[in-house]
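One chain of protein is taken out of this complex; the other chains stay put.
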Amino acid sequence: MDLGDVPNDQTWPRNAWYVAFMADEVVDRPLARTICGERMVFFRGQNGEVSALDDFCPHRGAPLSLGFVRDGALVCGYHGLAVDCRGKVSGMPGQRVGGFPPARRYPTMERYGFIWVWPGNAEAADAALLRHLEWAESPQWAYGGGYYHIDCDYRLMIDNLMDLTHETYVHANSIGQKEIDEAPVKTRATEDEVVTSRFMDNVVAPPFWQMALRGAGLPDQDRVDRWQICRFGLPSHVMIEVGVALQGHGGYDADDTAKASSIVVDFITPETETSHHYFWGMARRFAVDDAALTDTIREGQGKIFGEDLEMLERQQANLSRHPDRKLLKLNIDAGGVRSRMMIERAIMAESGSVASSDRAGLDMAAI
Amino acid sequence: MDLGDVPNDQTWPRNAWYVAFMADEVVDRPLARTICGERMVFFRGQNGEVSALDDFCPHRGAPLSLGFVRDGALVCGYHGLAVDCRGKVSGMPGQRVGGFPPARRYPTMERYGFIWVWPGNAEAADAALLRHLEWAESPQWAYGGGYYHIDCDYRLMIDNLMDLTHETYVHANSIGQKEIDEAPVKTRATEDEVVTSRFMDNVVAPPFWQMALRGAGLPDQDRVDRWQICRFGLPSHVMIEVGVALQGHGGYDADDTAKASSIVVDFITPETETSHHYFWGMARRFAVDDAALTDTIREGQGKIFGEDLEMLERQQANLSRHPDRKLLKLNIDAGGVRSRMMIERAIMAESGSVASSDRAGLDMAAI
Partner (left out) sequence: MDLGDVPNDQTWPRNAWYVAFMADEVVDRPLARTICGERMVFFRGQNGEVSALDDFCPHRGAPLSLGFVRDGALVCGYHGLAVDCRGKVSGMPGQRVGGFPPARRYPTMERYGFIWVWPGNAEAADAALLRHLEWAESPQWAYGGGYYHIDCDYRLMIDNLMDLTHETYVHANSIGQKEIDEAPVKTRATEDEVVTSRFMDNVVAPPFWQMALRGAGLPDQDRVDRWQICRFGLPSHVMIEVGVALQGHGGYDADDTAKASSIVVDFITPETETSHHYFWGMARRFAVDDAALTDTIREGQGKIFGEDLEMLERQQANLSRHPDRKLLKLNIDAGGVRSRMMIERAIMAESGSVASSDRAGLDMAAI
């Protein structure tokens, strides 16, 4: 396997499934996207199946993404070299292509409404390694979401999502409220996830949740118990169980008829060392047939996550300006810190290094 | 004192007062500006006093300039860490902040209509070191000015202002006239300033000065004696006494009733090695109550200094392209050359080096 272009000090696991596109984005034309530092071209070939190849024509280096799809093959728009869905050169006018080098192929999969890609060792790609997402398949859930390109290290986004204290400040007018940064936060890590949770009992619902309560057919001015349970998993997603229950009905464990709850869905795909693709959305268990509500939520969520964008990009600019400065790691940061340790261990496992806790500790000190 | 981020070959004195803002620019929201290579945030805290801190939250590196002021403290807009006007962390929701590292503070002062900042060693900051500016306090003077960001080494602006020969060319349609580059120029240096002077007797007043003569209630078509006396002082300002007197009344020494005179005010604050903040203005002793005239002059001066801007930025681009080329140092350049020597001695004094004339000579050969 040729890893020639990969920097030694990579900051992401490579042998993992990453979201590359929302499935409906990839239609009849090839599309370019850089994932984990590798520039790829995605296209739908035979039977509409999506393939991902190195976006570099083996002939003269033109981007294959400027070409077109014909009979299931991707045809270079410069001189007509055609590659099949596995990257094999399948033809070129006037040429015998038997000995042509292939374009590198990246394993892909379409599932749960997304196109997933495996940037690392193709032989190791295994569909079974993709985590099951119940909300994406069950009729009991409705989903809506969107995409942002963000110019910061993808781990800053993980930090952001694993510590919702920032809602009080960054999202003061939508989901933020004073009680968030006053409520204690708990962090724990298991084998395969890091969980940060916060419970706020007997509070007034902020605007977003008032809207959700109305959507669920519940009174929007009553006091509620509110919760946020952030779950990080490899390689880089954060699923956040969020909700409010009418006060006194059991909070998180309340019956569905007394609460509005949902999962904030975040797939965070590295592009370069200082940029990433952010796929955000919300899966909800109330009013699942209300398409207009889906649109309203998507619009609201898009605005909220747009507020993070400026903060994160300027945080990145500050960190790039001062790469050697140490940052604080408070209790509220534990979710991000532990998620980074899990990432670090995965990277070391790929490179064959021993993931000694010493090493991890040293590395974490420099986040 | 932590000087970690400062390059060894700095091109500006650090222990000095620099203009950072016009005073009325800093109101209720924090503002970021890079001064002498340090990115700072300015805000008005308790009693409206202006503070400057490192624009980097001690918690996670977010820019403090994205935050807000509450009860005189600057609150980070990401997770709510608050710093007081001296950079001490004064609070954060749910945290004991006693052991938190402070944000670096830069001494500031509001005086003469400007916010001044001291980028160097805070202990050495002394308000008494700020030069007295009579025109800024006396009712006998009127002042108007503006700001430009210019992408060139601040010393190219000093060169520009210490050699007004360029007016004949760059400002041919406003203040330039043929007699400028024909009149000899004299340069002398004292302990604390470099002075370049030029006198043009019995000339026609160019358009700008015709306007000034009218503003002063004098005939604008009579022949005049004209003068320009440029004074450079550390760390980087140039005050230019300029004026015209009706011919035969004594020129520079003429009675106030026979002349129109003013001071061109230039504060030149380094931003990076190849950019600076330029605060320009004019203090005049005629028609001081005529606010409309102040606006007219500001507008005219803004246009004139905009003409320098393109020339200086493209000169910088040329010098960056050819960093090793030697430039000529003619008699007309003596003002800039001597000002740079004064700057060089100040830098060496800060670093503890002996300001040997040999060293200075060698360095000047490379301007």
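Side notes on the structure shown:
Chains: A and B, in written order; residue numbering restarts at 1 for each.
Operating definition for what follows: contacts are C-beta pairs under 8 Å (C-beta built on N, C-alpha and C of every residue); 3 or more make two chains touch, one makes a residue touch a chain.
All values reported here derive from a predicted model rather than from experimental measurement.
Annotation: of B:D159, B:D225 or B:E344, B:D159 touches the absent chain (contact as defined above).
The residue from B:E49, B:E137 or B:E182 that touches the chain not shown here is B:E182. From the options A:D55, A:E167 or A:D181, the residue with contact to the unseen chain in the full assembly is A:D55.
From the options A:L66, A:A136 or A:M348, the residue with contact to the chain not on display is A:L66.
Touch with the hidden chain on the side of chain B covers residues 159, 163, 165-166, 168-170, 181-182, 184, 310-311, 314-315, 317-319, 321-322, 324-325, 327-328, 330-333. Where chain A meets the chain that is not shown, the touching residues are 4-5, 39, 55-56, 58-63, 66-67, 75-80, 93-95, 100-101.
What we mean here is this: only the chains that are shown with their structure count from here on.
Mean C-alpha position of chain A lies 48 Å from that of chain B.
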